[in-house]
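The excerpt is restricted to a subset of chains, each kept in its original location.
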Amino acid sequence: MANIQDFINKLDELKFDDMYMNDFFLTWEKTFDELQATWTVADALRYLRENNISTKVFDSGLGISLFRDNSTRTRFSFASACNLLGLEVQDLDEGKSQVAHGETVRETANMISFMADVIGIRDDMYIGKGNTYMHEVADSVAQGYKDGILEQRPTLVNLQCDIDHPTQIMADALHCIHEMGGLENMKGKKIAMTWAYSPSYGKPLSVPQGAIGLFTRLGCDVVLAHPEGYEVMPEVEEIARKQAEESGGSFTKTNNMAEAFKDADIVYPKSWAPFAAMEKRTNLYAEGDSDEIKALEKELLAQNAEHKDWCCTEELMKTTKDGKALYLHCLPADINDVSCKDGEVEASVFDRYRDPLYKEASYKPYIIAAMILLEKFKNPQKVLAELEKRGQKRIFEA
Amino acid sequence: MANIQDFINKLDELKFDDMYMNDFFLTWEKTFDELQATWTVADALRYLRENNISTKVFDSGLGISLFRDNSTRTRFSFASACNLLGLEVQDLDEGKSQVAHGETVRETANMISFMADVIGIRDDMYIGKGNTYMHEVADSVAQGYKDGILEQRPTLVNLQCDIDHPTQIMADALHCIHEMGGLENMKGKKIAMTWAYSPSYGKPLSVPQGAIGLFTRLGCDVVLAHPEGYEVMPEVEEIARKQAEESGGSFTKTNNMAEAFKDADIVYPKSWAPFAAMEKRTNLYAEGDSDEIKALEKELLAQNAEHKDWCCTEELMKTTKDGKALYLHCLPADINDVSCKDGEVEASVFDRYRDPLYKEASYKPYIIAAMILLEKFKNPQKVLAELEKRGQKRIFEA
């Protein structure tokens, strides 16, 4: 777009009042207007930064990050988003903190939030737990604000849970939108969200679930492909089906990777663990049964190994639309003969898409910042206008 | 209060010049005017923040945190306080740093302080060590400043030592002052600082010592209650006695929890380790005698277990003033049938006081920020006036 007013005009067409003073858990809990507002604000923030205009809207304030799993990308994306808006990140690292020592969620959530404007949580390891935990935290601080304990309501950004990975998939979608030349061009595009082989085990379901839960709203023809036994959560499939109907797209399933790739405009081949196995593992962990856990891991790796042919090859890529489907991945990918012997994708395919893959990832900090901005400001249009008017340089100009 | 001028007027009545370019170790080393200045500045900073006025008084500068023990609350309180004033926190984590590799305190203290405006230390584990270590650090950097090595004098905030926990207890007191309707209303109030049973072992003495060391200055009738054998440091008791005389309050001791609770306005039931045992343990650690340490732990846990009846029950709470004493705790508490089978407090009591407990904790970041402000600025009245005049918004208003 040519100037900030274009983004403001776009926002003026949308209804997203409910995002203010609210949290962001799952994309399908948001209206389509709200998703569009998020993409629009993300693009607007990027526009301002590219024009060296500071988007610091906080002059002090904390962004709390709570990771229950190792993470580089998401950690840096959240830190970048907070920094972009003027918030300082404080990590609540369970190793360093007393969280591990049996405190209740409610107490800890309030104790760390006296100066917190936003809390970002990643908790994707156990089925049925991560999203629930996030709601506990969000409810706790919302109550703390209501009770006058907290002077501001810290809003939550889901940085990946057991059900959805909204910051990733919203970034993926924004990448597609730009590559396809606009949201309206997504209609009728065929998207293959397919399982792929990985020698590692237990990768989260949040990306495939997030993908079918979001792209079905854009009028796309979404195909979910995986070997038998690698089903995702049935509730999410149900949502995808319903949404596809509403948007004029479609949602189909297949156990045939080639079928999914055939004439696809966009492919997203990625490994994940079977939902049923993840659920079983969650229960075994709860019971602390380490022998059974080891047995399950062994079994799952053996099961994976039966599907080494599920790989994004040059041959398969040739069958996509003009042989040039847009290849997506949340990274890091398991690349044949690079990160492992057999993996999710052939090295030559991956290499050809390196730049688009990095661009795909580059949207994430802006998506997170947009979620925060929409949660914290009633009138983001005015914020954007005033930021440009203020004209504070991000890098000193001399 | 209605506006910033009220806080400034209050400060004008007090003498606190010596706080400037000084450190904060123990509350009883400060004059009563200085303590009042701290509470007043804390309230003023909170007033400004509640009115969306930025209190950033540093435009770059570091706050160093040095924790020799795990911590969530204090870590976040210090980070919040620094952020509120515009300082960026840098953690000196012994795991990450070379401190563990035999460097002298003097050297390390200077090496990390080239851009440090404040250093916050928590070191409460070993009797006779924590406070001493803090003085070493403070002396080192004061000397470094005098010698022209450091361009500013980093001042120190004691975030908990073996003797006192001034940021906690000053926050506790400010909470009481507000709940009782003003400092003058604290006179004659009965405060029960009592031991309580915990299944864990070796909790620091800094809270009970801090409590009797501070509340005796407010004209309160302070009762210290604990089973025989759970004595605190005799020097601190002596200070409490002397201060009570001067303030027109009283300081008494009892081995009877019920006696302490009877007609109390405020109760603070909390576990701690016997001073003598902590001293013994410190020596055993110094000698590296792990067999003796284990034997001591076992002995102390057995000793604790004899006093499971020291619990803050509904029955006991009924005996307090109108059955409605203000219940204090520094958190986290050991709650019966919640965090442990038998603990410091019955779940129903704790639940009823949850909001006040969280409010109590909410003062800590402001207390720390007030200590920093008074250490770094000669004329805090003018700082407060200018901050309001500057009117920089904490959250962008659009």
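Chains here go by letter, A and B, matching the order in which they are written, and residues are numbered from 1 within each.
FYI, contacts are C-beta pairs under 8 Å (C-beta built on N, C-alpha and C of every residue); 3 or more make two chains touch, one makes a residue touch a chain.
Please read these numbers as outputs of a predicted model, since none were measured by experiment.
This structure file defines a homomeric complex of 3 copies, of which 2 are shown in place.
Please note the rule applied: only the chains that are shown with their structure count from here on.
Here the CA centre of chain A is 41 Å from the CA centre of chain B.
Across the interface of their complex, chain B is touched by residues 56-62, 88, 90, 92, 96-99, 101-104, 107-108, 110-112, 114-115, 117, 144, 147-152, 376-377, 379, 382-383, 385-387 of chain A. On the side of chain B, the complex with chain A involves touching residues 46, 49-50, 54-56, 70-73, 75-77, 79-80, 83-84, 86, 88-89, 93, 331-332, 338-339, 355, 358-359, 361-362, 364-365, 392-396, 398.
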